[in-house]
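Only one protein chain is missing; all other protein chains are in place.
In order of appearance the chains are A, B, C and D, and numbering begins at 1 in each one.
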Amino acid sequence: SSGGSKGSDNDKQDKENAQRQQAGISFGDAKDSTGPAAELPGAKPGGTITVLQRDSFAHLDPGQIYVSDEMALSQLIHRGLTAYKATSDDGKKHEVVGDLATDSGTTTDGGKTWKYTLKDGIKWADGSPITAKDVRQTFERLFAPFISNGPTYIQQWLANTPGTEYRKLLPDGPYKGKHLPDSVLETPDDKTILFKFKSAKPDLPYALAMAGYSVVSAAKDTKVKYDKSPMTSGPYKISEFKSGKTMTLVKNTNWDPKTDAVRHQYVDQFNIEFNKQFEDSTKAILDDSGANATAISFSNQVDAGNLTKVLADAALKNRTVSGYQPYVGQMNINLSQPEMQDKTVREAIAYALPITPFVRAFGGTDAMEVAGGLISPTVSGYDPKFDPFGKKAKPAGDPAKAKELLKKAGKTGLKLTFGYINTPEGQQYSTAMAAGLEKAGFDVQRQEIPAETYYDQVSKVKNNYDIFHTAWGADWPSASTVIPPLYDGRQIQDGSSNYSHINDPKVNADIDKANTITDPIKAAEAWNKINEYIVKDVVSNIPTAYYKQTQIAGSKIGGLAYDDVIGGVDPRRLFVK
Amino acid sequence: MTTLTKETGAPVPSDAGAFLSVRDLHVSFRTEDGMVRAVDGLSFDLERGRTLGIVGESGSGKSVTNLTILGLHNPKFTTVEGEILLEGQELTTARESELEKLRGNKVAMIFQDPLTALSPYYTVGRQIAEPFMKHTGASKKAAWDRAVEMLGKVGIPNPKERAKDYPHQFSGGMRQRAMIAMALVCDPDLLIADEPTTALDVTVQAQILDLLKDLQQEFGSAIIFITHDLGVIADMADDIMVMYAGGAIERGTTNEVLRAPQHPYTWGLLNSMPRLDSDLAAPLAPIPGAPPSLLNPPSGCRFHPRCTFQDRVGGTRCTDERPLLAPDRASACHLTADQKRTIFIEEIKPSLG
Amino acid sequence: MKEDLVLPAPREATADSSGDPLLVVEGLTKHFPVKGGFPIRRTVGAVQAVDGIDLTVHVGESFGLVGESGCGKSTTGRLITRLLEPTAGKISYRGKDITHASRKDLAPIRSEIQMIFQDPYSSLNPRQTVGKIISGPMEINGIEPTGGREARVRELLEIVGLNPEHYNRFPHEFSGGQRQRIGVARALALEPKLIVADEPVSALDVSIQAQVVNLLRKVQDELGIAFLFIAHDLAVVRHFSQRVAVMYLGKVIEVGDRESIYTRPRHPYTHALLSAVPEVNLAEETETGGRERIRLAGDVPSPISPPSGCRFRTRCWKAQDKCATEEPPLVRISGNHDGHLTACHFPEDPTIEARDEDIVLDPALAALEEGLNDD
Amino acid sequence: MLRFLLRRILGSFVILVLLTVVAFLLFFGMPRDPALLMCGKTCTPDALANIHHTLGLDKSIPEQFWIFLSGLVTGRNDFEQGPCPAPCFGYSYHTNEQVWSTLMDRLPLTLSLAAGATVAFLFVGLGTGLLAAWKRGSFVDKSFTAGSMVLSSMQIYFLGPLALAILVYQTHIFEEPDYTPITDNPAAWFTGLIIPWAVLSTIFAAQYTRMARSSMIEQLQEEHVRTARAKGMSGRYVFFRYAWRGSLIPIITILGIDLSSLLGGAIITEYTFGLPGLGRLAVESVQFSDLPLLLGVMLFSAAVILLCNIVVDACYAFIDPRVRLS
Partner (left out) sequence: MTSPIDIEGGGTSVVVDGDQQPKSKPEEAKQLEGRSPGQLMWIRFKRDRTGVISAYVVIFFFVVGLAAPLIAKLYGKDPYTVFADERPELFDSAGVPLQPNGGISGEFWFGLEPGNGYDVFTKLLYGIRNSLMISLAVTVATVLTGIVLGVAAGYLGGKPDQLISRVIDFLLAFPSQLFFIASMPVVVSLFVSPRDETPVYVRVVALIAVQWVLGWMSLARILRGTTLALREREFIEAAKVSGASPVRIIRREILPNVVTPILVQSTYMLPNFVTAEAGLSFLGVGIVEPTPDWGQMFSKASTELVMQNDITYMFFPGISMIIFIVAFNLLGDSVRDAFDPKTAR
């Protein structure tokens, strides 16, 4: 197998961390939710941190935030009703606590009605108080047409509809005088918010901790323009933003540490610079002189080219943090294509598909781990031993076996249209994967898809691709954010994430069943069962790799910790040594 | 070839006191196709205040000779042998800085095509003033005034304004006048005019020729006047030197050369020239054949392949031996002096009408 | 090189017995538009290159056209060969109006009017062999001479004094004079009746020039071809042409037979031209002033805005008010021989004998000479 | 001359308008829908139509074109993001920024890159070229000629990475290319751009060496240069006053072309050195099907090219009175 010995040390630790998480995250009570957050050892205030980011922030409106770098930023500037709190100094244990709310939420009917009370003394950056009216605005505007990028869980739960039908509940958002009825969302006074769902939603505290559900000021809601200059509530506010170039964050004086159990405000200023490719940020931070000594990146990883070198050097490695990302890579077999409806063919693909090209393209075993199932190590229910097609043993594929299967099915020379993302990595791994599949006797037709519209293309119900690769990350550490959106056959429509168009009655039924389980451990088990069934019996999705990442910081950065929930460096606790 | 050069070796200098004295000059160019012997054993003298006319076919080495006097060759590709003495000063070996002092000052030049010979980038006045400043150390203002004065002298109307013009704003005749003004600005002792009127119309040519003659009287310079028009030379020159294939083949005063030419080539030239007063019944009598190649010139007398009088010499002298050009009135031909006289009077002159 | 031209007998009767003129040109005019203007470029004026000239060329005759540079000689030649479209006027060839004939209409006449050019270097296509060049016109006109084209080309080469074996050579292998002969051979290939020769010898050395002039004379005499011979060298024209026209600024100012023009010129300009020709005086010792000296002032005016009335008046020593207002017609004036026409209000005496004093019109020269005389 | 330049400027505007047409057509020929990109994950046909409407993509192409053109002149007020003063290229689909301000944002880097490199390569290239011409045939000349032949055959995408690998990553002599505005920190501006400058100017200088040399030698053979020598002017004077002036014409012609390509965004250079200038912007605009941005960059680059042409023409007039006075 491919030589991945170098990273094994790392590996073990990553797994440990992940394991800890599987034990489950508790929902904190009022005490846990009371600020200020505990001081970090050695932390001192002051200093400026340079943040090197690849992509500019396209969205600052919480309702539009759904990508990891914006989510990282959101940790510093926006607040929501709940938040994850690191319960260990190394930032590796978590619980969900109340952020603006006094606790992580209370329910009296098994998760159908949730009640949140706002803390005292919480203010917007302009000094005005945050009230229940703002929270109402936050959720109602998510139904407006211009909100198109953020998460949709709570909207769907409130409207009790799948897909995008929720918008019918309040087509214009709150802007034309209509509001959500009290039967759905009730704000009896300035401090209290009540969510009312038709079915139990035990995951609500998790969902509310998503950056996408951070609060929006009702008074300052400028609709589309809010995306450029939002009203902030976190410990930092935006003092300057030049899209594509720089952003400066300075301390928000109206943020009261006593109201915040999860954030610190050590650093005076964050200077964020965009357009730094992974290579650029890595090189700058490795350089470690001047401003680079206090440089870090929220979401840039150590680039594939430097990764081996960095991990081999003890001094450098000290400045890195690594961990799993919540993503699982998988090759989707498009079940709508007539030729793909033959299970033997799908099995042949599963056996033949080499995983090594994928691992290689992203920097080797330090960056990718060959996957057995569809549930990530960061999610409850992960089973490291599950590997039905022997991918962990034979990551380069088993063309002989596949050939045999194809021969049996009489399908040699089958044309296989492989849509790949047109990035350098995509080109690299797709060619090698195609070569591997061809060894098994497929006639692979690679088709490039522009990177920018890749997911739009492959999520069309009528696409022409037989196989294509996607990755999905859990929105919170439960497989309930993985299995239903990806494999629920009733979700198939344009833009849905059921990419392989699997519509298996057993899977559908099992999903419904699992969704009602309130015990997290039992639920995790149920989800895992579905996962195994899909991989082994339906063979609609071939897991490829679990994403790992290594990030590096300048030597003067303190409080560096990898946060598995955020899926990267935790920006809330950084300080300058 | 070396032996040949020796044979044609320089005749004894007639008078060491000549103003300009060229002795056994050889100029050859290295080209891709071989050595071009553009000037091959040329000697002549020039007195102060006199005009030497050089005639000859295209490519006979007239221009090269004169450029060599000023040392205007690219030394990389050119070999110059022999002597050029200007008032006793040797020019072939002179340093570039010495030559610079001479050029435009003691020796000036007028080129054939005034359009290309004047820089398009500077005003006419400036181009005239430049050498004056350089050679006399005059101030900018003084030099400009001098330029205006010179332009007036050569007959440019309204010289003050026209000095500010660029060459392309001048007509052909005016350009040539400007060229002449430029050449004369430092009062040169020697003026070399290389076909100054070939590019001009007859009426303008007449103007320029008159101008040159008048100016010579005023300035008293010696002039070397190059042309291939015998009519022009008859008008201008005191002495004539006829060149053929890089060497002089006949020399004498204008009257001598035109009225009693001694060389078959000169006869040929006269015979082939249409004149306003010649007999119309007789056809022109051209020199047969074409000019020789300088890469590989004919042996012996360079003219022998085109000469109709070879048989009069007898033997193979014409093909083997290069005739010498004696000093003063002379021609380089193996015919005896008597033969030359009688052939001219009996055979040539009648046909000239 | 063969000097004795062995010419075969003329292929056709040399002259039309009728005696009608071969070519008649009436009021021929060519104006080239001058572009300018702002912001959109348009025609703002015209170069009046040729402005209403009348010519007649008879069968077998050599007609000379002289004048200074830019006076419209070439333009006239190119109009007659219909390389240019006339702006106005009429050209008739053998009674047929060809003023605006199209290429197709001209086809039958093309072979009868040919041209010889000035520049021996640019008039031959460097990429074609001599054989190709000379046989080109035959090919175009579909002429298949008896014995084949190649034989005919060899014959023609022989006629112009070139080695017929040079059939396969390229132009760059020939000297200027030889090239001009090739040009002549090409013109002869179609057995033309009229050859327009535009300064055919101007670019050549005297000795070579004489070879070519002789050749042309032979061709004309023996084949009976009419020539429109354009030149600026009066001496050459005299040697070649029976009748001569003098042009000035797009107009013919004097026309007549050789004798009249060279010995009895009437127009001041003709006088000036003749006196400007530098001459070798082969006669025994005489003073340089054997001939009158007329020095014209300045240059030819711009053809874009020529002077009113008589175009020569700006440089003429006889000019009076009338010259500015009234354009002199080209007529036979008293004292002229038959066929000698002059366009002048105040013609000179019909003589070129020495005058009392030189006429110097160049103010600068005048000043200089005065200065000299004072010394 | 002035009229000529004015006419050139008018002509340039016509060309720019035509170019806009072509760019428009090109864009609508692209197999992508920009609205889809903006629509995000939870896109519905309604939302898509809505975006189409707000972007004005539902109007006919000529109509859109007209709106765009008039916006350039008068500015526009019909954007959700706010008013957009003239010259209004609209708002970028991708970043929601005003295209004009984005262009102006990226311009300083491109300008710095072009200006620095130009100064360097002109200085070096013309210097060596003149020296080679002056010492024609000598060893210096031969080595310059050979050296420039090899260097000018190099490509930025080879020399650039090579220089980075050797000078930055292996030996750490220089810093990683990076752009700091000169107004912020001139020293950082300089050190950050030195490698791109060096690489660009090496390749360009080599071309200018060859060109300066050959055009100088050509000029030295001009007759008027010989006349100047015949007047007794010194070799150096003739070289620098007479020959030099004429040899500038071909050099300026090429300089105009080079400058316009540098100013319009040196795509490969910026790509190689990871510098976010106009070139990168251009690539991004294509990647993201960002019509306003694409049009902006295209028009801007074309305007730069045309401007350079006009400047070159003006330079001709400055150098050559024949041009000036006709």
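As a working rule, a contact is a pair of C-beta atoms (placed from the backbone, for glycine too) under 8 Å apart; a residue touches a chain by one contact, two chains touch by 3 or more.
Treat the numbers as computed from the prediction; the structure is a model and nothing was measured.
Only one of A:S26, A:T161 or A:Q445 touches the absent chain when the whole complex is considered: A:Q445.
In the complete complex, the hidden chain is touched by one of B:S293, B:T316 or B:T336, namely B:S293. Considering the full assembly, C:T81 is the residue among C:T81, C:S241 or C:N336 that touches the omitted chain. Touching the missing chain, out of D:I51, D:L103, D:L164 or D:L259, is residue D:L164.
The residue from C:Q48, C:Q114 or C:N336 that touches the chain not shown here is C:Q114.
Annotation for chain C: contacts to the undisplayed chain at residues 78, 81, 83, 103, 106-107, 110-111, 113-115, 117-119, 121-130, 133, 136-137, 140-141, 165-166, 168-176, 183, 186, 190. The chain not shown here touches chain A at positions 1-4, 6, 278-279, 303-309, 354, 356-357, 359-361, 363-367, 396-397, 415, 417, 422, 424, 427-428, 431-432, 435-436, 444-448, 450, 464.
Listed here are the chain D residues that touch the chain not shown: 11-12, 15-16, 18-19, 23, 26-27, 29-32, 145, 149-150, 152-155, 157-158, 160-162, 164-165, 169-170, 213-214, 217-218, 221, 223, 261, 264-265, 267-268, 271-272, 279, 282-283, 286, 294, 297-298, 301-302, 305-306, 309.
By our rule, only the chains that are shown with their structure count from here on.
Just to note, of B-D and C-D, the chains joined by more C-beta pairs in contact are B-D.
Chain B has its Cα centroid 94 Å from the Cα centroid of chain A.
With centres defined as mean CA coordinates, chain C is found 94 Å away from chain A.
The residues of chain A never reach two or more other chains; the list is empty. None of the residues of chain B touches two or more other chains. Taken together, the chains touch in the following pairs: A-D, B-C, B-D, C-D. Taken together, the chain A residues at the contact with chain D in this complex read 56, 58, 64, 66, 145-146, 148-150, 152, 164, 167, 223-225, 227-228, 242-245, 275, 277, 279-280, 283-284, 287, 450-453, 455-456, 495.
The residues of chain C lying in touch with chain B in their complex are 1, 3, 68-69, 175, 177-178, 205-211, 213-214, 217, 232-236, 238-239, 258, 262, 272-282, 284-285, 288, 293, 295-296, 298-299, 362-365, 367-369, 371-372. For chain D in complex with chain B, the touching residues are 136-137, 222-235, 242, 245-246, 319-322, 325.
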